[in-house]
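Beneath this line is the structure, given in structure tokens, with notes to follow.
With one protein chain held back, the other chains of the complex are shown just where they sit.
Labels run A, B and C following the written order; every chain starts at residue 1.
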Amino acid sequence: MPTMNMVQALNSAMDVMLAREPDVLLFGEDVGYFGGVFRVTDGLQKKYGHQRVFDTPIAEGGIVALAVGMGAYGLRPVAEIQFADYIYPAYDQLVSEAARIRYRSGAEWWCPITVRAPCGGGIFGGQTHSQSPEALFTHVCGLTTIMPSNPYDAKGLLISAIEDDDPVIFFEPKRLYNGPFDGHPDRPATPWAKHPLSEVPEGHYRVPIGKAAIARPGNAVTVLAYGTMVHVALAAVAETGIDAEVIDLRTLVPVDIEAIAMSVNRTGRCVIVHEATRTSGYGAELSAMVQEECFYKLEAPIERVTGWDTPYPHAFEWQYFPGPGRVGAGLRRVMAE
Amino acid sequence: MPTMNMVQALNSAMDVMLAREPDVLLFGEDVGYFGGVFRVTDGLQKKYGHQRVFDTPIAEGGIVALAVGMGAYGLRPVAEIQFADYIYPAYDQLVSEAARIRYRSGAEWWCPITVRAPCGGGIFGGQTHSQSPEALFTHVCGLTTIMPSNPYDAKGLLISAIEDDDPVIFFEPKRLYNGPFDGHPDRPATPWAKHPLSEVPEGHYRVPIGKAAIARPGNAVTVLAYGTMVHVALAAVAETGIDAEVIDLRTLVPVDIEAIAMSVNRTGRCVIVHEATRTSGYGAELSAMVQEECFYKLEAPIERVTGWDTPYPHAFEWQYFPGPGRVGAGLRRVMAE
Amino acid sequence: MADHPALQLHIPEPKHRPGEAADFSHLRLPRAGSVERPPITTSAYDMRELAYQLIRVLDDDGRAVGPWIPALDAATLRRGLRAMLLTRAYDERMQRMQRQGKTSFYMKCTGEEAVAVAQAFAFDRSDMFFPTYRQQGLLIARDWPILDMMCQVYSNSADRLKGRQLPVMYSSREAGFFSISGNLGTQISQAVGWAMASAYKGDTRIASGWIGDGATAEPDFHYALTLASVYHAPVVLNVVNNQWAISCYQGIAGGDESTFASRGIGYGIPALRVDGNDFLAVHAVTRWAAERARSNLGSTLIELFTYRAGAHSSSDDPSRYRPEGESEKWPLGDPVTRLKQHLIVLGKWSEAQHGELLAAVEAEVREAGRRAEELGTLNHGPLPDVHTMFEDVLKEVPWNLARQRRQLDEERGT
Partner (left out) sequence: MADHPALQLHIPEPKHRPGEAADFSHLRLPRAGSVERPPITTSAYDMRELAYQLIRVLDDDGRAVGPWIPALDAATLRRGLRAMLLTRAYDERMQRMQRQGKTSFYMKCTGEEAVAVAQAFAFDRSDMFFPTYRQQGLLIARDWPILDMMCQVYSNSADRLKGRQLPVMYSSREAGFFSISGNLGTQISQAVGWAMASAYKGDTRIASGWIGDGATAEPDFHYALTLASVYHAPVVLNVVNNQWAISCYQGIAGGDESTFASRGIGYGIPALRVDGNDFLAVHAVTRWAAERARSNLGSTLIELFTYRAGAHSSSDDPSRYRPEGESEKWPLGDPVTRLKQHLIVLGKWSEAQHGELLAAVEAEVREAGRRAEELGTLNHGPLPDVHTMFEDVLKEVPWNLARQRRQLDEERGT
């Protein structure tokens, strides 16, 4: 099986879908000839023609509106928002339109669109190239929100997203594009090639939407994480030596409540990790759900380890980023109770 | 002291501020000559002139952009978004601009703007005139989010908001405009005049941002609510006979964590009520905070009673709205544990 | 700078307010028949003056004049008249029923019937519409049953939208009528996406989108013009300038500074401005644009210059913000009266026939109304099954909604 990094895996997912399904189109800012600022659509315009893979004006709202209209026609468009930080101009079309069309039309119309957006920090992008706005989508019923943490899942989930008949917001943790970042910027970067989940089938396969993965089984405490934070959590577990179970949520909504509840009911402890700001972040929902599902088994307060409630400050990337040190501190606090 | 309904109290707040402060302007769709579709700015253009109270094009993003620019100049604009459901086109200007300008400019500029928006259901407005999108703002650092539940608070908080040097999102539960709705649509409407908090001073006063109010003291369980749900919670308490303490949050961010923690640590039980959809609603953050602050005192799982995870369906207003029946059921469940 | 005068803030105001006499004498209305009709291959640049004209076909005597006379036979014109009358009668009844409390809300299109009806007639039946809430005439012109529309307005047991949408927010896939959004403007850019999809597939169907004068200030209008221009999308974009946006006159949207049609110029989109109360002119202009789109020549922007004769909606009272009698003074008349007059001038219609037709459409509305009410009204039901509330959020009901559906039943037990 070939080894792929995350960029290649995502590219392969779109390649496979473009080849299988004439109704799949890709578009967005710089995605056509150039192949995307992160090269995720590299080569696809050349292979499938510029009617299927093309550049758009810089109008995120217009990009999503096009996708919605194309979806109503019957296509399966895949739109790229260049950075998740720039998804806000598209917010109305996503929230008021994409998410509502099936419901409001009595299922006469639906919206089989995928909106890809690189998210998260770790590349010194400052406050407008580092955001993790997933919680702004998890609150919106009608949207499916996904964030993969490795090449295998990225490809399988992106294929599932494209094949899904409802709108999917697909966040790609940009810090993971080229390697499984464990939160130690000072250490040499490891390439994906050394990671088992970089073995990615060339052809079509799906990773199911709504199913979490156990990134590391354990008994002492459950860590709920997604995206980059899965790797950071694993590093923190290794560094603290705590026998944590690390769950990679993969899909945030609809979340795999069974996997979460089963684990926390067993471990009795839970640490939730995300990069987004804390207040009203998706961690809040996870925490609320965990205590609703597992109240009588909880032996310690659920901990949230998150980005601070500030914009992502350029110079303080690593003081902002919830790295293994902070996750480890959270783990220790939860174990100490 | 005069008796005011919520519309009059809000109008009075703006009247007072327009009179005191030449840098206060009001604008929005239909707010000028017409006085707003809910009459909240009625008479103010006539009194202060059309340079101070004026109509805008239908462009919520543009309205907020104007406010941001005016704020940079040094004015204190108050912008109305006709329905909270229509705030999404302004989301980018609110999230990426209003909320960030102080931070990103090293406090060289700031954004002393107030954005008013009627929210919530109860008037058969269907899915685009009934939403409660507060959680989409509570996640955004740099924004203060307020929702009053009565005329006295509405006026005092709106004055505080206008005087605040940072951007405030001010949600007005439209179902409360004309009376303290307890969630029983079948019973005769009570006017505000019969409610003690309809006694509103004519002049200037503030209700502080960030301070909750105890709407009803009690010992058995703490109910956290805001806006319309305060009245519904009080009705549910009366109907169940449970000795609940009902906290009216008033400000959602920054929330009055002390008041919440003190109460729940005393009662050991907590029910959170909001009209917005459940998943990732503000109730999730409240639940997470409560369990973080009060874990060892909690005797039962924290309950969330919320709108369903669907759009607000026109015909099923009262099956969707979390009325006293549903809040009562939540209270009973929490008390039964 | 000391040598400069103090700046002043300009706030546009309508010419007249309540208490004053309505007056439209400032309007520049070219004579019927006076505006040229360029070939559909004309470039946007070359025809840019048309954005400032007003294409009119029917003169004051009801005669069709000039280069824009459409090729419509009398039978078609009578069908148009019927659809407009039916639209008006339907509006009247539903507004009345709303007042009687049978539903929560209603929106009429009185005075603007020619816009939707004449435009619908100018498209193929399979072309796709992305309307606003004031183009019910599109459905009626496509012979969509008013009974079905009434069931939507009543959110009743037969409402295909399962009681989820505010009254008048219709949807009909079969009629090529996209689900109406309560959020202004969003449909117009979606129309471009649909049109691009059709072009991508090598289809022959084109799309059309509508937006109000007020809503042109929303981003989607800009997206629509930009995207339609860039990709030469086969879409007809319509601005219905009915002079008002709730209480705001069209100057608040920029209409005092330039025509809405002229917005197209800077995007390189041909723009036409038409008397929206002139059935023939509306049809001709729309047909021109549809032909252009269908011939792979790209998009056209049409401004339909008309007048909102009624209130904005059942929640509105225009006497608070516009002069009394403004509606009667609208210099472009009433679309129904004008088409009727034209047919009479042609010798293809009579007052007597008109009276019969009116009685027929009223009877049709009455009968449909009776049946709709049997199927339910918002105040008295029957409504759709309440459990449908949890369906169609996603294709499959996710676990949280399955739970919430159960909870609803459990708590209704309490």
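By definition in this document, a residue touches a chain if its C-beta (ideal position, glycine included) is under 8 Å from a C-beta of that chain, and two chains touch if they have at least 3 such contacts.
Remember, predicted model here, so these are calculated numbers, not experimental data.
Taking every chain of the complex into account, the absent chain touches A, B, C. Among C:Trp68, C:Trp244, C:Tyr267 or C:Tyr321, only C:Tyr267 touches the chain left out of the display. Remark: the omitted chain is touched by one listed residue; of C:Val35, C:Val115, C:Val153 or C:Met196 this is C:Met196.
Contact with the chain that does not appear here is found for just one residue of C:Ala6, C:Ala75 or C:Ala352, C:Ala6. In the full complex, chain A touches the hidden chain at residues 29-30, 32-34, 37, 50-51, 54-59, 61-62, 85-86, 88-89, 124-129, 278-279, 308-311, 313-316, 319-320, 325-326, 328-329, 332. The missing chain lies against chain B, touching residues 25, 51-52, 56-57, 59, 61-62, 65-75, 77, 89, 92-93, 96-97, 100-110, 141-142, 144, 165-166, 210, 254, 257. Touch with the hidden chain on the side of chain C covers residues 1-2, 4-12, 44-45, 51-52, 124, 196, 198-204, 206, 216-217, 219, 221-223, 226, 229-232, 234, 251-254, 256-259, 262-269, 271, 294-296, 298.
Quick note on the criterion: only the chains that are shown with their structure count from here on.
Our note on geometry: chain A versus chain B, Cα centroid distance of 31 Å, whole angstroms.
In chain B, the positions touching at least two other chains are 61, 85, 88-89, 127-128, 279, 309-311. Multi-chain contact residues, meaning those touching two or more other chains, occur in chain C at positions 159, 162, 164-165, 169, 181-183, 219, 393, 400.
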